[in-house]
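Right after this comes chain A.
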Amino acid sequence: MAAPVNSVVNSSAKCSSFNATSFQKKTRSRLISIPGTRPSVQNGQLLVSTGVTSLDYLLGGGLAVGTVLLIEEDRYDSYSRMILKYFLAEGVVCRHELFVASAQHTPDDILQELPSPILDDVAIHKPVEQPRLSHEPQDSLDAMKIAWRYQNLPKVQTALASSSRFGHYYDVSKMMEAEIREAAKCHRFYLPEHPTQSSPTHSPMLESYSALLKSLRDVIQREGFEVTAPMSKSRNILRIGLHSLGSTLWGDDLCCHDNPRHGHALTTFLYGLRALLRSSLSVAVVTVPSHLIQNRALMGRITRLCDNAIALESFKGSEREANPLYKDYHGLLHVRQVPHLNCLASQLPDHKDLAFKLKRKQFSIERLHLPPDLSETVSRVSRGELAGTAMVGSACGSGTSGNKHLDF
Partner candidate 1 sequence: MFTELNSILNTSPDSFTQGDFILVSGRQSDASFLIHHFLSFYLRARCKVCFLGLVQSFSHYSAVCQRLGVSLAQAKEKRQLVFLEGLQEGLSVFIPQDDTTGNKALSFLSRDPMVGLQNLYEFVRSSVSSPGGGEEGSDGSEQWGPPVLLVDDLSVLLSLGVSARAVLDFSHYCRASLCSQLQGNVVMLLHCEEEEEEDDGDDEGSERLLKGLIHQCCLALHVQGLPTGYCRDIHGQVEVCWRRRQGDGQHTQNKVFQYKVHDKGASFFARGTSSAVL
Partner candidate 2 sequence: MLSELLQGTDTGGFLIVQDNISHSGRPLLKSFISAALNRDEDVHVLAFEASEEELKDGLQGLPCQRLHIHNAYIDPLGWTAHPAFTVQQFCFEELTQLAKQTSQPKPATLVIDSLSWILRHLNPPHVCKTLQQLRKGGAVRAIIGLLHADMHQRGTVGSICHLATSVIAVSPGMKADEAVAKTTKRAKSGKVTQDEEIFRINEDLTVVVLNKTSHPGPKQTDQEEPEMDPTANLTFNLRLSDTEREAKEKLALPFVFSKEKKMALLQSGPGSGRILYEPDANDDYDQEDPDDDLDV
């Protein structure tokens, strides 16, 4: 695994006192438990939630720690930014540390827009923070009205509750409360604040990306996220959100030219990012404005350097908006890549044509199916109009490029 659970355990003789999860790998090493994570059912990797439960399901249960999720932005960057905010909000709720980098908006702006969680059973440790539900008693949490038999059980059990709860729901219409947000530790990187020094070497990476990579590495080392760090304190996950990499504001001309001069800057950065992530307990979500990138081969390389990759295609502003097929949805979602770490085969999603819809309390991703045709005229909508079938290139399957060889 990217940051193998085994090696983390090996570096610490005595790991956490509680054997938190009921799911055990059949090895002698014990799993550690970090709040907000759970081991994968398929191969025991440590997973975190992206904040969107249906996306977790698509990715095979969650995002594996040590991997990168690439989101190809939709045209107006509305839904991709939404998913980034879900990701960061999930980090706040699970008490992970955050790292937000952007060249366009200040990280504080992004953080202020995080959706508010729907907290019904998330236990908050610090009594200072008030949960927003009205029927909770105002006195301390220790005094339980109905379940008073359990109030003397150790606090560990409530941590168990929060760590076994994987994935939360958010209300998009409300912003997250400032107290909850400020309780989370957040590192910021705003590009205009980092004056670029011209590097002495002709490295293929741009200065902006170099600075970002250095800042990430410093945070990981300083805060002890490295896998090999001594286990003096409890471990935590670092959630990294990188907004709109590859856009012109980062100094990259990837989106401007067909044959960009800095064609390898972003791919080199992604390679360095993967190196950092594989050796630390962190997970990254990167959004890239792929609709501006003209060079498809380069886009393919960018996709391959990330472990998970999805692409969002919103209907707003396109001719598909008027298509009655799509009236229930806000856009299409394509899964471009799924990872196969520590195993030979990757788990591909069953369905290829997926559509998403942003509802107030949920970002739902569903399989696209044709609605029943109740119109009077028999209108034939060809399957080719559904974009999903034509353009999905998964890890193992190709698009229907040639129909000549129907072998089976």
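A quick word on the picks: all candidates are chains of the complex that A comes from, given by their letters.
Basically, contacts are C-beta pairs under 8 Å (C-beta built on N, C-alpha and C of every residue); 3 or more make two chains touch, one makes a residue touch a chain; residues count from 1.
Computed from a predicted model, the values in this text were never measured in an experiment.
Novice: Can you tell which one of 1 or 2 makes contact with chain A in this complex?
Specialist: In this complex, the candidate that touches chain A is number 1.
Novice: Show me the residue ranges of chain A that touch candidate 1 in the complex, using the header's touch definition.
Specialist: Counting only chain A, the residues touching candidate 1 are 1-2, 4, 7, 201-205, 210, 213-214, 217, 263-264, 267-268, 271-272, 274-276, 278-279, 296-297, 300-301, 304-305, 340-346, 348, 350, 352, 392-408.
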